[in-house]
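Here it is: the structure, laid out below.
And now, chain A:
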Amino acid sequence: MDNNFDRRDFLKVLGWGGAAVALSGCGNTSVEDGKETVVSYVEAADYVMPGISVYFNSTCAQCDAGCSITGRVREGRVLKLEGNPDSVINRGKMCGLGQAGVQHHYNPDRVREPLLRTGSSGETITWDKAYALIAEKLNGVSGDQIDFLTGTVSGHLKALLGNYLETLSSKNHYVYEAISPAVQRAANLKSYGMEMPRYSINKAKVVLSFGADFLGAWVSPVHFSQQYAEFRKGVDGQRGVLVQVESKMTLTGANADRWLVVRPGTEGILALGIINALGVAGLSLPANVSALVNAYDKERVSKDTGVSTENLVKLAAMLKERSPSLVLLGSAAEGYEHGSQNAAAINLLNQVLGNVGKTVEASASVPFPQIAPTIGNTAGARIVNNRLASGQTKVLFTYGVNPVFTTPAEMGFKDNMAKAGFKVAFAHYLDETALQADLVLPLDSALEDWGTQVAEYQPDGVQISVQQPLMEKLHPNTRGMGDILLALLKQRNPETYNAFDDYYAYLRTALLKNKPQFADSGADDDVFWNGLLGSGIINVSGNLNKLSDKMAVDINLPAPVEKDSKYPFNLIPSVSAHLRDGRHTNQPWLQESPDPLTTIVWDSWVEIHPKKAAELGIVEGDILQVESKSGSIKAQAYLFPGIHPDAVSIPLGRGHEAMGRYAKGYGVNPFHILNRVFDRETGELAMHETMVSISKVGKRVIVVKDEGAAGGHQDGRRIALSVTSDQVDLSEEV
Partner candidate 1 sequence: MSKRHLLAVFSNFHEAEAAVTELRNTSIKGFDSNEDMIVKSPIEHPEVEEFLGDKPVYVQWFTLFGALMGGLLGFFLISGAQANFYAQIKGGKPIVPFPPNFVLTYEMFILGGVYITVLGFLICAGLPAKRSPLYTSKVSEDQIAILVKTDEESAGVLKAIFTKHEALEIQEEAGK
Partner candidate 2 sequence: MSVTNLLENWAEFRHTHPVDDVPHDPYKWAMSIDMDTCTGCNACSVACYAENNLPVVGKDRYEHGQAMHWMRIERYWPEDGREFPDQGAQFLPMMCQQCEAAPCETVCPVGATNHTADGLNSQAYNRCIGSRYCSANCPFKVRYFNWYDYPTTENVWPAEMTMQLNPDITLRGKGVMEKCTFCVQRIRAGERSVKNEGRILRDGEVQTACQQVCPTNAITFGNLVDPDSRVHQQWKAQRVELTVDEQEKDKEEGGSDLRGYRILEELRPYPSVMYLERVRESAI
């Protein structure tokens, strides 16, 4: 038997199977219909075993954490995604968002043909025509008039994209992520010498988190969840203690031993207050730090932040006693005009506690800079928006972003987009941004496409994750992003790129070129390649970054702002682990998966503290108008005890006006009422700086949620039990 099997032939076979199933599902009942796509099970290919599932490794593309997945494939259809146990990132586990990847793939609202806008209507065109059109439109446009706005990119796609930009002589690649810990990266670079060090929650005895939702949506949640499980089991038998400081309870806050509600924006003050208290408790502080925190005595800090002095002292005592600890910071601390200062203060606390090098460790950098991830931030969209507004951009390409949905309405991205002569959207769905484009090019789903991914957060060395198709294309006229870029490159530079039939060939060639760095011996190309696809993972050691531990004391925190009588509430746009910035809202499992804290499904809500609600006469289900300086939205009220009484919170991700049947028309979009306020140092959008007023509009609805009329009370029954650590003996546990 010929052992030199070809993965692509195999996929063709698989594809027939998939197509056959698809056709029979579409009502082709006649035997003659589509007989060319029928797979003979009498003479089935080696890989199709009717009734037997086969498993292929790939990489999850639902977020940028780079979890490795194993797809269960049967009769040519991918059925379910499971975690790949060999990955150091997710170690065989997954999150709900990752599970829903199949619904991204099978989504009935995917774009299936290239679409060209003519006036107010659109038409489907062929790919040849689309490529020709791009070539035509790029003709005579100078490089600096061409902008690429993409989400986080890494791997060979990034390399290819860089090459394309080079042939266009454009440097305008802007990477945009609406929800991104960019302020923190800048602060980390100052404090630790690298943007994203490795955090070892599992080695810490105490984790103090300033709004870092590491169990929900922060950086690499599946990885941190596993660390968290180990942390709870304890180091040296001592169960880890989690203290969460934030103004609105996140999923992580809900799992904390002590959840401290803090006045919005005063996280930095609290961090300095803890340093002060540590000093008082006897921890020796460097003189400059001591001078910095001198003014932050417990009474003042308590007054400013709302955290009681008792808690402050207890917390400091525990941090001092139990070492190592770990201090994390998340979006709740970053999202202010003084976000960088908050971040610096919090990092300083980590340094004072001596955690750097123990629980904050050096990360490895990717040895191939051309495939290292380029991380997005909100500045990307801001710059493109300005360029569009001033007419500097003539041709705009968007990929993996939806700025019309995720930027504040005040920025006017939608209107500014119209000023560009030609907009091309590489898209899976007709989302809000694609609707504004002149040309929409349909992409393969992540389960149909080739690629490599390198995650920003690398827990151990560097893991390059390989993405391979789990089944043949569902729709014949979608293309992989790599294939499109290759086709576009061939337009500009045929000599170099005609050598590659397609992106697959490019990828294989590129990876084989680096074989010596990946494989321990000079293995045969095919053996190496098949091994690579089999594991789905390439582990390289990478270069360990140098961890610095320079205590920066030039921290200048503003006093807490007084309440504005017109807009008395802080608006906290909350990030849910499933919906993130709204790019997955059209996956019905995620829409119907209850928000963990409120259990609400399919809709948006305004969280308000019950005490405040009672003051204002608000009950659950009242439709509230939430108004900021830059706009207003209406959503149902939900009385939520885990929020500061002076804050209200609306989750991000819903409120789509497009994107298909499962997303359109459900909920509201708080991105649109965010004020245009930016972090002073980094220029990142200060997401938590929007002040709002709320008013009842006189309508009441039934809140659609899983929680029953008891409202999360057990009513004296022994259902979900809790015990304090001194009453329980964990030593004998298995």
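By our rule, a residue touches a chain if its C-beta (ideal position, glycine included) is under 8 Å from a C-beta of that chain, and two chains touch if they have at least 3 such contacts; residues count from 1.
Regarding candidate selection, all candidates are chains of the complex that A comes from, given by their letters.
Just so you know, these numbers come straight off a predicted model, no measurement behind them.
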| item | value |
| --- | --- |
| Complex member in contact with chain A (any copy), out of 1 or 2 | 2 |
| Chain A residues touching candidate 2 - in the complex, by the definition given at the top | 18, 21-22, 25-26, 51, 74-75, 77-83, 90, 92-96, 99-100, 102-103, 106-108, 215-216, 221-222, 225-226, 228-229, 232-233, 239, 241, 243-244, 249, 251-261, 311, 314-315, 318, 474, 577-578, 588-594, 596-597, 599, 601-603, 611, 641-642, 661-662, 666, 702, 704, 706-707, 711-715, 717-730, 732-734 |
